[in-house]
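With one protein chain held back, the other chains of the complex are shown just where they sit.
Per-chain numbering from 1; labels A, B and C assigned in written order.
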Amino acid sequence: MESVGVGLIGTGYMGKCHALAWNAVNPVFGDCPDVRLLHLADVTEEQAAAKARELGFADSNAQWRDVIADPQVDVVSITTPNAFHAEMAIAALEAGKHVWCEKPMAPDVGDAARMRDASRAHGKVAILGYNYIQNPVMRHIELLLKSREIGKVHHVRFEMDEDFMADPEAHFFWKSEASSGYGALDDFAVHPLSLIHKLLGPVSSVMADMAKPFAHRPLVDGGERAVETYDVANVLLRLESGAAGMLCVSRSAWGRKGRVAMQIFGSTGSILFDQERMNEFQLYRNEGHAANQGFRTILASPDHPPYDRFLPAPGHGLGFNDQKVIECRQLLAAMAGEEAHLVDFEEGLAIERTVHAMARSFEEGRWISVLD
Amino acid sequence: MESVGVGLIGTGYMGKCHALAWNAVNPVFGDCPDVRLLHLADVTEEQAAAKARELGFADSNAQWRDVIADPQVDVVSITTPNAFHAEMAIAALEAGKHVWCEKPMAPDVGDAARMRDASRAHGKVAILGYNYIQNPVMRHIELLLKSREIGKVHHVRFEMDEDFMADPEAHFFWKSEASSGYGALDDFAVHPLSLIHKLLGPVSSVMADMAKPFAHRPLVDGGERAVETYDVANVLLRLESGAAGMLCVSRSAWGRKGRVAMQIFGSTGSILFDQERMNEFQLYRNEGHAANQGFRTILASPDHPPYDRFLPAPGHGLGFNDQKVIECRQLLAAMAGEEAHLVDFEEGLAIERTVHAMARSFEEGRWISVLD
Amino acid sequence: MESVGVGLIGTGYMGKCHALAWNAVNPVFGDCPDVRLLHLADVTEEQAAAKARELGFADSNAQWRDVIADPQVDVVSITTPNAFHAEMAIAALEAGKHVWCEKPMAPDVGDAARMRDASRAHGKVAILGYNYIQNPVMRHIELLLKSREIGKVHHVRFEMDEDFMADPEAHFFWKSEASSGYGALDDFAVHPLSLIHKLLGPVSSVMADMAKPFAHRPLVDGGERAVETYDVANVLLRLESGAAGMLCVSRSAWGRKGRVAMQIFGSTGSILFDQERMNEFQLYRNEGHAANQGFRTILASPDHPPYDRFLPAPGHGLGFNDQKVIECRQLLAAMAGEEAHLVDFEEGLAIERTVHAMARSFEEGRWISVLD
Partner (left out) sequence: MESVGVGLIGTGYMGKCHALAWNAVNPVFGDCPDVRLLHLADVTEEQAAAKARELGFADSNAQWRDVIADPQVDVVSITTPNAFHAEMAIAALEAGKHVWCEKPMAPDVGDAARMRDASRAHGKVAILGYNYIQNPVMRHIELLLKSREIGKVHHVRFEMDEDFMADPEAHFFWKSEASSGYGALDDFAVHPLSLIHKLLGPVSSVMADMAKPFAHRPLVDGGERAVETYDVANVLLRLESGAAGMLCVSRSAWGRKGRVAMQIFGSTGSILFDQERMNEFQLYRNEGHAANQGFRTILASPDHPPYDRFLPAPGHGLGFNDQKVIECRQLLAAMAGEEAHLVDFEEGLAIERTVHAMARSFEEGRWISVLD
């Protein structure tokens, strides 16, 4: 694989994030095939042309199918709204392209299953943009867990919170409509679930509660409308490993901006992490004299690969977008047939089924087995 | 009330803590009746005499009933193991004494109810040692919540964790036996529940999960024994106020030493607290320019009464035992017929019923209404 | 020594703090002689009588010399304003009493030297109230340093900051007058110097700068007056051990409430501490894999004696006043002829000479040897 032709569908924030990653992956890693940014699609030809110029793509188009049809394109980044993922991803796989699709897969689990089926059928790499698993600190935590540095994990707590819907005076908008999904569960739960999958393995059963912090929201033109989605969810978890756990998500948590917090308790130690301080984590090990035991705050460093590809000095810090560059490098590895650390459509479907099990658990007021 | 005669039953750690409070309450507050430490009971006469000397009590005794019978004693501190609370507290109330009893009330909810009935019947002050509610920082948080400084609270998370049972190599002991109760739920849940009651009001329904981090523990003489109690519990909460919540407790959480953490999310702000840093809390308010919003770390200060009775300077810090001195001052207020900030046997019973509802919820795998 | 008779001169905040310590020392430690609170002096007889009632003293007096003359009094706590220390302490020592005097010794270094001479001449215990050295966390740090857990210390940074003079609108008052001393240097520098003495040994030379954040302050009755003292000082240090260092003090540092921060760098590790979080410290050691190295946050625990005398559980926290109880216990040990961990008048004089050397260095704009 001497060179890779890249197509991009969608140029909103995540489209830009993919483009940044495609631009940076070779300068950062220095060991990739030649990455050629070939073809980009956006809603209008004008906008597509402007974005192509900005993001460094050679061609542009208002027809996403043309990107997929482009014979020089080997891999397609799909960063459009979730409702379009299934159609585009399946079309791309059918056209023999590798697919890098933003998560979640699809609002409808049936569509997600069809995406998974297409990835099986066509033998191409099909992965989802779960970038938090790419943080070098997270990779190191994974390594610590797998080498049993904190023994057998028996209890975990995950939280994901932001505050973009914390203001009751914010207007009713599409995220408050039932058609957008369950609420915080869709927006957030997949992220901690991707971490749980990679660090701890699958969830076996769930018992969820959901809540509406604000029953109504004002309408732009006056009056108000009943909120149909749940901005808060709390979930009891049982993992296949036997560990017990808890997951809380909220998009109405004032002061939380990008919190993805985890507490992992094992038989010989504990690990803490919060994405708001993504360049550090905390490790406690029951070793040495009790008078000197405490949580160690460990800063990201070249000892946590591939941090070393970005920076030669410890404690200088990576950013959110750098995670996407690492994800891009992993995708190139997968395309080259190498082992890679990614969430593919198979695992992505398992994650989304877990979310749907949570919602069902809430509706039925009982524990639900994810495998059912 | 010019003077108060004090009796003390039990001289373990909490007995000492009560004695320290009785010794300090007047020097700290300077506005109390004369506190006379009269009569102390312990298991043997010898030990009782030694402890009386240390703790400043005039008389000592191996018969706790003699303390209660002492006509000069006005109030009895009961700090014996939980199983003895009911008999002693009821006897003291029947003898016309005020009672300061350590929590929880009793392993059996029927005994707790009888204690409550006795407190009603005899018209004496009967309170429980829920000291975390006395922290000046906590009192200030209560004030902030009541004056709606963070608006209407819609979501809360409480955690209480220690690690004294985190080591799987620790021997099986009485806390692993079913006769000791449910496990972490008894040891810990009452503390956050006391905070929930004071800050947010009663819990209406619960859905609990419990877990055994270690199925077996080694026996001192070799071999092992199956653990019968649950060192971990995770509980979904619904409060009467309408707020949704979560409570997690663990006595096997490596690195956590005295964590009692809470996150309270309201419609205009949030409050965070952790007892491991009991002299500070965090406040976020949606006010001012977004570029300058953040969680404020507020240090305990004379502006948070009665901190000012201990220290004239902010940021210098109170300790765990100081909370008990404040509790003692509140008890004296209650005995004088003044309004006081305490958990009495009535509220204590409500708290313990909530714990039992959690256990029942776990056994039956469904939501349980606390009022049932 | 079966019992100890205690006298107290001065009942302001530090007088109360001494009284609390005298009341608590036996209940906390349980191994002291019988402490009898005998005689207290305050400005008027009325106030003295009221304070004696509050603080648990038997007799009261408006004549401090009567406290010293009381034959039953073995030890005198002196907590009056600094200007009175020398006369009172020397009188007490001459009367054959042990002396527990609040720091600093005296505004005039000659007076301080006379106090030292009196302590030498009369062979009684004469100590100063440097309570920060008594924090169990600090004692543990001292132990770590002495056992070379971070190797040879080569660089230290000390800061002490509060904000009680941070507001330029605050009125001119006595602390802004030259007669009160240099400024922040007197108020604060002795505290970090007491830590430096105990942890690292004496300072050999200093080079200081001082600053006036506000040239004038408003007068209560209108107008303004030029400020004569320095609310800020920055000092370069050389220790006898060879370590280089820095000391910064400010009483105009908005947001700092009781900060006494230190950073100690050694050849194999580092230690950090801040009194605003007095129940924890941070330890870094160059050991184990680099990927797992970090500062450990260690919570105060029974493994840091004498924390265990106050609390049996880790992470529950001592308060500022508890440090004074420990100081009191050390004083009783010294009075019994046992080894004790205290700043006596000898060491106190060395500390104050260091402060005066700093002031001289500032005046002369050059390095000053403390021993000169």
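By definition in this document, a contact is a pair of C-beta atoms (placed from the backbone, for glycine too) under 8 Å apart; a residue touches a chain by one contact, two chains touch by 3 or more.
Remember, it's a predicted structure, so these values are computed and weren't measured experimentally.
S.K.: Sort through A:Lys103, A:Arg256, A:Arg285 or A:His356 and give me the one touching the missing partner chain.
M.R.: A:Arg256
S.K.: Sort through C:Gly10, C:Gly56, C:Gly269 or C:Gly348 and give me the one touching the missing partner chain.
M.R.: C:Gly269
S.K.: Check each of A:Asp59, A:Asp74, A:Asp111 or A:Glu162 against the chain that is not shown and name the one that touches it.
M.R.: Residue touching the chain left out of view: A:Glu162.
S.K.: Applying the definition given at the start, please give the residues of chain A touching the unseen chain.
M.R.: Residues 13, 16, 19-20, 23-24, 26-28, 30, 34, 53-56, 162, 164, 256-259, 275-280, 299, 301, 310-322 of chain A touch the chain that is not shown.
S.K.: Can you list where chain B touches the absent chain?
M.R.: 140, 144, 149, 280, 282-283, 289-299, 301, 303-304
S.K.: Across the whole complex, list the residues on chain C that are touched by the chain not included here.
M.R.: 150-151, 154-155, 157, 159, 166-168, 207, 209-211, 213-214, 232, 234, 236, 238, 243-246, 248, 250, 252-256, 263, 265-270, 284-286, 293-295, 365-367
To be clear about the criterion, only the chains that are shown with their structure count from here on.
S.K.: If I average the C-alpha coordinates per chain and also across every protein chain shown, which chain's average lies closest to the global one?
M.R.: B
S.K.: Please flag the chain sitting at the greatest distance from chain C, going by CA centroids.
M.R.: Result for the farthest chain: A.
S.K.: Can you work out the whole-Å distance between the CA centroids of chain B and chain C?
M.R.: Inter-chain centre distance comes to 34 Å.
S.K.: List the centre-to-centre spacing of chain A and chain C in whole Å, with centres computed as mean CA coordinates.
M.R.: 53
S.K.: Calculate how many whole Å lie between the centre of chain A and the centre of chain B, each centre taken as the average of the chain's C-alpha atoms.
M.R.: Once rounded, the distance between the two centres reads 41 Å.
S.K.: Chain C: which residues touch two or more other chains?
M.R.: In chain C, 280, 299, 301 touch at least two other chains.
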